[in-house]
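Our next item is subunit A:
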Amino acid sequence: MGYLIEFEQVNKTLGQTRILNDFSFTIDENKIFCIIGPSGCGKTTILQMLAGIEHPDQGLIKGSIGKRVSYVFQEPRLLPWKTVAGNLDFILRDVLPPVEKNKLIDHYLKIMGLDGYRDSYPKALSGGMKQRLAICRAFAYPHDILLLDEPFKSLDTPMRLGLVRHVIKLWLAAPRTIVFVTHDIIEALLLGHRIMVLAARPTEILEIIDLDMPHDRRNMGEELLGSLYAKLLDLLDKENKKYFPEL
Partner candidate 1 sequence: MGELIRISNLSKSFADTTVLQSLDMQVNSGEIVAIIGSSGSGKSTLVRCIAGLESVSGGEILLDGEAVVNTASTYGKVGMVFQNFNLFPHFTVGENIIKPLKTILKMKDDIATEKAKTLLDKVHILDKFEQYPNSLSGGQKQRLAIARALAMEPEIIIFDEPTSSLDPELAHEVFETISDLAKEGQTMLIVTHQINAIRRFATRVVFLNKGKIEVEGTPDYIFNQADNHILQQFLKQVDFADI
Partner candidate 2 sequence: MTNLDFTTLLPYINLLPAAIAITLQVGLGGFILAIVLAIVVGSLRTRKLNWAVHLVLTAYVEFFRGTPLLVQLFVVYYGLPSFGIRIEPMIAAIVTMGLNSGAYLSEVVRASILSVDRGQYEAAAMLGYNSMQTISQIILPQALRIAVPTFMNGFSSIIKETSLISVLPVIELTKLGNQIYAKTYHPFEIYITMAIIYFVMTYSVTFLAKWLERRLSVWVN
C-alpha cells in the first residue's frame, strides 16, 4: 500500500524559534493519521505544510503538491444566515453540478443524522450538532486529504465520543485520507491507523504507533487499547517531568 504524503527530515524555524525538528513520517493513503501532542507543539505548522501553504526550511515533503484539502476547525464556523442544507450548498454549488450536489447533501445529512434538520438554522442546533454539520461539510467538499484540527476540543466527553463514532461511520462509508490532530489520547486510539506522538519545544516525534485493529472492535475495554493508552499517557507524562523535574 502506497503512502500519500511523506515528510523527509523536515526542519522549520519561525523567527528565532525552532518549530519542527527533523520530522520524518509517512501518511498512508485512505487511512486515518492521528497527531497527539501538547498545545504549541507545531501542529498548525504541520497542517499548513500538508495544505501546501507552508514550506520546510530543510528537508522534503513528497506528495503534498496539488492535493485538495478539506478542513474541520475547533469551532464549527457555519454561516448563521444559511440553513443546515444551505451551509453545505454554499461551498458545493461552486464545485459540483446541481444534481450531484443535491444527492451528496442528502447523503451526508442522512449519515450524520441531520436530515431532520435540513431547513433549520445553525442557532437552533446544539454545539455537537453544529460540529457534526461542520464535519459533514468537510467530508462532502471534494478532497484528497481531510484535516481535522482539534475538532472536538470545546465539547464534553459523551459528545466527543459520539462525534468520533460519526467520523468512523463517514470514513467507513468512503475511506479517504484523514489527518486528525488532537490532544486526547482516547480520540486518537479510537480513530487512528497511525498515531504520531509529539513533544513540545522543540517539537520532536516521540513515537509513531501503527494500529491495524478494525474500528468496530475498538473500545477502551479492549486490552490492546488499554495498554496503548497507558503507554501514551506515560510518554506524555515523562515530557512533563522534563520541564518540571520537581513533579
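Operating definition for what follows: a contact is a pair of C-beta atoms (placed from the backbone, for glycine too) under 8 Å apart; a residue touches a chain by one contact, two chains touch by 3 or more; residues count from 1.
Picked so that all candidates are chains of the complex that A comes from, given by their letters.
Note that this is a predicted model, so its numbers are computed, not measured.
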item	value
Selected neighbour of subunit A [touch, this complex] from 1 or 2	2
Candidate 2 contact footprint on subunit A (complex, rising order)	48, 51, 53-54, 69-71, 73, 75, 77-80, 91, 94, 134, 141
